[in-house]
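These notes are about the structure you will find just below.
Note that this complex is displayed minus one protein chain, with the remaining chains in position.
As written, the chains take the letters A and B, and residue 1 is the first residue of each chain.
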Amino acid sequence: MTVFFNEISRRLPQRRDVLRLLGASSLGAAALPLFAQDAKLPKLVTVSGAITEVVYLLGAEAQLVGTDTTSLYPAAARVTPKVGYMRQLSAEGLLSLKPDAIIATNESGPAVVLDQVRSAGVKVEIIEADHSWGEVQRKVQAVGRAAAREAQARELQVKLDAEWGQVQQRVAAAAGKGRKPRVLFVLSHSASPQVSGEKTAAHSVIGFAGGVNALGGFQGYRPMTAEAMASAAPDIILTSTQSIEAHGGVDRFWQRPELALTPAFKKRSLITQDALLLLGFGPRMPSAVAELHEKFLAALA
Amino acid sequence: MTAVQRDPMALCCTGVEVRLDAKTLLADASVHLSPGRVTAILGPNGAGKSTLLSVLAGQRAPTQGSVTLDGRPLADHGMQALALRRALMPQESAVAFDFTAQEIVALGRYPHRRAPVHDEDAIVDEAMALTDVSVLAPRILNTLSGGEKARAHMARALAQLWHPRPDGATRWLLLDEPTAALDLAHQHSAMRLLRAWAGRGVGVVAVLHDLNLARRYADEVVVLGGASGGLTQGATAEVLQPALIEAVWGTPCQPVTSADGTVQYLFG
Partner (left out) sequence: MTQRFTARAVLGGSLMLLVVAFLVGAVSGAYAISLPQLWNVLATLGQGADKSPEHLVFLNIRLPRLVLGVAAGAGLGMAGTLMQGLFRNPLADPGLVGISSGAALAAGVTIILGAWLWPVLPRTLGSWTLVLMAFGGGLSVTLLIYGLSRSEGGTRMALMLLAGIAVNALAGAGLGFLSVMATDEQLRSLQFWLLGSLGGARWSAVLLVAVAVLLSCVAARSLAEPLNAIALGEAQAALLGVDVERTKRRAIVVTAVAVGAVTATTGIIGFIGLIAPHWVRMVAGPDHRVVLPASALLGAALVLAADTVARTAMAPAELPLGVLTAFIGVPMFLWMLRRFRGRI
């Protein structure tokens, strides 16, 4: 097994492909009549991009009968039947896909619709989104349970935990060697940009990657103002690629007057990542955080 | 000045004053109206004719003074009871939506909806015949001419008062400038109609702007305005003298006697 794994890791340097292969090879090691069993494996609907990713990693995509509009990764997920936006699901729509289980985060709704689906005999697993590593673990476990692939889920869990452990060690090691960068996350998919305080996904991710949220003292999101930005004095601006696109490019983004007074502006310290990758709290999180951490170090250097 | 006759079935107002903000629309008006006759309220513009009529109808409460009907204050009768025996044809009426003339006339029967008589539909048809709007029945009121609308509203008022009251209470037909929009022929036929109704015991009170119509058809006149700003009530022939007319309206007038013996006036 280990030899096989090393072979693959040499030829395919990307981690996510490795993980997929790991999942596939685990499946291969499991019972042989895979396709005959497909008909009896439970059908799933996943509501949340991160949860959908886990399904693909466990190789259970044949069991996936529907996803929500935030499920955009991998590319195959985009062409699955869409049940709508996660906060505005339709009971009949969900049931028409005849799933055995629906896995969603506690941000999904309306609650009444989920109750109706439950009363129709479909298992509805709700995962608490508390922006911790535990959230990712719960997602993996829940999908494993719902897809009847618990063994594969455990293996994936072990793998991800190991990755996460490595990343955390690296961050801890670097923390002793200099100050932590002040990072500010900007969310701007619609007209007015917002910045994130405590108790947000971004706040947790910044912390995990060895940075410090430049904004404190409030929870959730607030509109971005010049004074707040100046007093926060972030070294680095972190945002999603979708936000940059919404602004019309990096240059247009830097033209925002609120950013002009920040240290980040002087050095043009901007880190962008895909929104789902950055904030999704999915299986790609270890690699996302590792990438962030490296960029933090580079920005401060 | 005529002596006030104590008629128990009278519609009276005493010392009525109507003020709106700082403006006085009517000051110290006292009239005593008896049923069974046509009374014309006359006066120049702004003298308070419509105001007086609306006070008598119970539509408007005076700032001072009292209005009584059958010896009791108007307020004691209650609006619903009054609606069974008192109709007011307005000077103008903006009707919402596309009601037909017939539907508008039928609304005159609204006060009687709780105790309908056997010939409700016939009442509406006959009232429209009296004011010569039968052919306009299915047409939308808002598409009619000013005169046609006025005749439809008059028919509505007549329909409201169609049958005598079972308790013998007198009926009162109040009209605000009923002839203003009508052509010559309809002006006279309308006034003759009012005289006929007065002849049956209805109290008819009409604000008129045409002195000659008043002279010909009214039993009594109430003249408002003039230099003294006061009110004069009395028999038509006695009150409508050239001296008073000139004083109130400020126009020289010359009486002439027409072929049938009625006095009419030439102005200018």
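The working rule: contacts are C-beta pairs under 8 Å (C-beta built on N, C-alpha and C of every residue); 3 or more make two chains touch, one makes a residue touch a chain.
Only a predicted model underlies this, so the values are computations on that prediction, with no experimental measurement involved.
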{"item": "Among the chains presented, those that the missing one touches", "value": "A, B"}
{"item": "Candidate in contact with the missing chain, chosen from B:N45, B:Q80 or B:T257", "value": "B:Q80"}
{"item": "Which residue of B:I104, B:V133 or B:L175 touches the chain not shown here", "value": "B:I104"}
{"item": "Touching residue (missing chain; options A:P81, A:G134, A:G178 or A:G248)", "value": "A:P81"}
{"item": "Which residue of B:T14, B:S34 or B:Q59 touches the chain not shown here", "value": "B:Q59"}
{"item": "Subunit B residues touching the omitted chain (full complex)", "value": "57-59, 79-80, 82-84, 86-88, 90, 93-100, 103-104, 107-108, 110-111, 113, 138-140, 142, 160"}
{"item": "Positions on subunit A where the hidden chain makes contact", "value": "66, 69, 81-85, 87-88, 90-98, 107, 109-113, 115-116, 119-121, 187, 189-190, 192, 194, 220-223"}
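Keep in mind that, in the parts below, only the chains that are shown with their structure count from here on.
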{"item": "Chain centre separation (subunit A, subunit B; CA means) in Å", "value": "83"}
